[in-house]
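Below is one structure; the comments refer to it alone.
A protein chain is absent from this complex, but the other protein chains hold their places.
Entry: subunit A
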Amino acid sequence: MKWNQLSGHRRKDMMWSLLFVTPPVLGFLIFGLAPLLTSFGLSFMSWDMLTPAEFIGLDNFSKMLDDEKFYKSLFNTLVLLVGIPLGMICALTLAVMMNRSLKGISIFRTIYYIPVISPIMALSLLWQWMLNYDYGIINEFIWKIFGVQGPNWLGDPNWVKPSFILMGLWSGVGGTMVLYLAGLQAISSTYYEAAEVDGATRWHQFKHITLPLLSPIHFFVVVMGVIGTFQSFSQMYIMAVDGGPEYSGATIVFYIFQEAFRYFNMGYASSVAWVLGIIIFIVTLIQFRFSKRWVYQD
């Protein structure tokens, strides 16, 4: 249909609609697309924001390949991904337990959800205190129950990442649980009734009905979890000073932050950020490709 053939009313509606979507589109251009392109350009430059920027080709990327801190922060970030399946198991277990009409169940739901809404800054300070080697309440419990001295959580390079995973489990389980709970409530009871008639055990029902029917939620949780973990920063910034012992607590975003806002290596930091962006993009793409094999669609 040609523009001038439209009725006056419809043309007016179109004009207004375009006007209504203009702010977010402008926002996208100014705060999304423009920085994205600038960042791409910067990744081929050397710039400290004081002296003029200098084009250096691929030097930033070859520097990255020689930089031990880059590898360490990438490795640390990958290790933290372990928290995702652990969190899913805990959240699903909780959701299954809560998916019944029990008195006071909504109180439990609220309690498990409180850390999800709490500022990560406050949670980091509190975990830092709980994980204290000498006086922390966690090592106190380990001593009481097992009679051994607990690990030096945030002081031992081997225990820094488990500390973050533990904290992430505690603070994130409520959010995932709510998603699973909604998924469980959406499953029609006829599936279970039919299975019951066929004599399927509870475990079989769970394995062959519940788990597959929840696959869209598994998928959502994994995709969002991977994206979120790759971008984790705040708890590391607060709990692992300067990246922690032997840089064992630094994530890739922490590394970018340090390079950009401590040393003002704007070009180099941009190139690392682009590598991170590409990693996230590829990993997400792979997950969507594979999702057709295991995510159930009705």
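Assume contacts are C-beta pairs under 8 Å (C-beta built on N, C-alpha and C of every residue); 3 or more make two chains touch, one makes a residue touch a chain; residues count from 1.
As a convention for this text, contacts and distances are computed from a predicted model.
Entry comment: the absent subunit's protein name, as recorded by UniProt, is "Sugar ABC transporter permease", drawn from "Cell shape determination protein CcmA", "Sugar ABC transporter permease", "Stage V sporulation protein AC" or "Signal transduction histidine kinase". Only one residue from A:Ile89, A:Ala122 or A:Leu211 touches the chain missing from this view: A:Ala122. Contact with the chain that does not appear here is found for just one residue of A:Met64, A:Ile187, A:Ala200 or A:Ile280, A:Ile280. Only one of A:Gly27, A:Pro85 or A:Pro212 touches the absent chain when the whole complex is considered: A:Gly27. With the whole complex as reference, residues 9, 12-14, 16-18, 20-21, 23-28, 30-32, 34-36, 38-39, 42, 49, 94, 97-98, 100, 102, 108-115, 117-122, 124-127, 129-130, 132, 134-135, 137, 140, 144, 170, 174-175, 178-179, 181-183, 186, 216-217, 220, 227, 230-231, 233-234, 237-238, 253, 256-257, 260-261, 266, 269-270, 273-274, 276-277, 280-281, 284 of subunit A touch the missing chain.
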